[in-house]
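Every protein chain except one is present and positioned as in the full complex.
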Amino acid sequence: MAHVFDFRIYYEDTDHSGLVYHANYLKYFERAREHVLGADELVRLYREDGLGFVVYKAELSFREGARFGDVLQVRTRVQLESEYRAIFHQAVWRPDGVKAMVEGQIQLVCVNRENRLVRLPAGVSGVADG
Amino acid sequence: MAHVFDFRIYYEDTDHSGLVYHANYLKYFERAREHVLGADELVRLYREDGLGFVVYKAELSFREGARFGDVLQVRTRVQLESEYRAIFHQAVWRPDGVKAMVEGQIQLVCVNRENRLVRLPAGVSGVADG
Amino acid sequence: MAHVFDFRIYYEDTDHSGLVYHANYLKYFERAREHVLGADELVRLYREDGLGFVVYKAELSFREGARFGDVLQVRTRVQLESEYRAIFHQAVWRPDGVKAMVEGQIQLVCVNRENRLVRLPAGVSGVADG
Partner (left out) sequence: MAHVFDFRIYYEDTDHSGLVYHANYLKYFERAREHVLGADELVRLYREDGLGFVVYKAELSFREGARFGDVLQVRTRVQLESEYRAIFHQAVWRPDGVKAMVEGQIQLVCVNRENRLVRLPAGVSGVADG
């Protein structure tokens, strides 16, 4: 089952082509990940434990461009690759769409205050599939 | 009575000072205005009548910076200055705050496809005070 | 004499109206201020002395919208209001324009690591007029 994050396309999201600027889909995926992981938990990890998530790799496929006024969803599934790396399978959908508009695979790792790689916190396994 | 728009501060909103980047408050105000005016009506005005709203003047006062993870509100009141000009009094608040964090006065006009000034559409008077 | 900062309008700067998104002019003004004050000095102040500049008030007037591909200038003059406050008079111009496209007055103060107001560093008086 995918986690669903609803969002809306505002003026700020579009460019002069009339469609959403391509880099913004990485923002929507990241907003959705914050909801999957829990913003409060992310704030706590950052302030108390000095831990932060870092994008290590990202792959994006663009099929259909979104427009001003669209109300859309990011659907997210989380896969643990190892104790250190999680892959977020994320896609932008129209709520009633038959195909994703944009698909992404976002690999995340976790680093401490010294920017050293550390094991993924327990919260990530909690949201991962299988 | 103010119109209330709830929003959240994501990673993308902050800068390396740890606080929200100052220009982003103009974005939050604009998102809120789209909800006040109705995104569907804005899309219809734009596609069918070729009308769009343009910011003519903006005044901002910054009192307290927002941080990652904050859940905030834009509170908006609309004042008609003339048949051609509306002032949106907008402010960012913590839901339980005693003082606004950022305050703005945003003056809007309406232009047609030739970028000529036209009378504000009826929808704007509908949301204005008094 | 104004300080001149040259910049270019990219896809990312525009919105679906075909013009530059209004909030972005605050970004161009801020980029120009970093060049006026010197990025190296700003980095040094921040890392060594824990000092940062904060926008306290901003007033913007929008006259003409910029478009994709435009090559423009921010022209900046600095006025010291007091030992604590500087006003940056900034405007976006076409290099051969007869009138500014967008004008701004940006008031800056300086804060320390505890977010307390401190005197403006010497570097600011050095770039101020009169």
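Letters A, B and C name the chains as they come in the text, with residue numbers starting at 1 for each one.
Everything below uses one rule, namely that a contact is a pair of C-beta atoms (placed from the backbone, for glycine too) under 8 Å apart; a residue touches a chain by one contact, two chains touch by 3 or more.
Remember, predicted model here, so these are calculated numbers, not experimental data.
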For the chain that does not appear here, which of the shown chains does it touch in the whole complex?
-> A, B, C
Sole touch to the unshown chain from B:R8, B:R67 or B:R85: residue B:R67
Touching the hidden chain, out of C:G69, C:G97 or C:G126, is C:G69
Absent-chain contact - pick from B:F7, B:Y21, B:F53 or B:F88 | B:Y21
Even though one chain is not shown, chain A touches it at residues 17, 22-24, 26-27, 30, 52, 54-62, 65
Spell out the interface residues on chain B facing the chain that's missing from view.
-> 11-12, 14-19, 21, 23, 67-68
Contact set of chain C toward the excluded chain (per top definition) = 8, 10-12, 27, 30-31, 34, 39-40, 42-43, 46, 68-69
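Basically, only the chains that are shown with their structure count from here on.
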Would you identify the chain whose Cα-based centre sits farthest away from the centre of chain A?
-> C
Between chain B and chain C, centroid-to-centroid distance (C-alpha), Å | 22
Quick one: report the Å distance separating chain A from chain C, using the average Cα coordinate of each chain.
-> 32
Can you give the whole-Å distance between the Cα centres of chain A and chain B?
-> 27
By residue number and range, which residues of chain A touch two or more other chains?
-> 11-12, 68
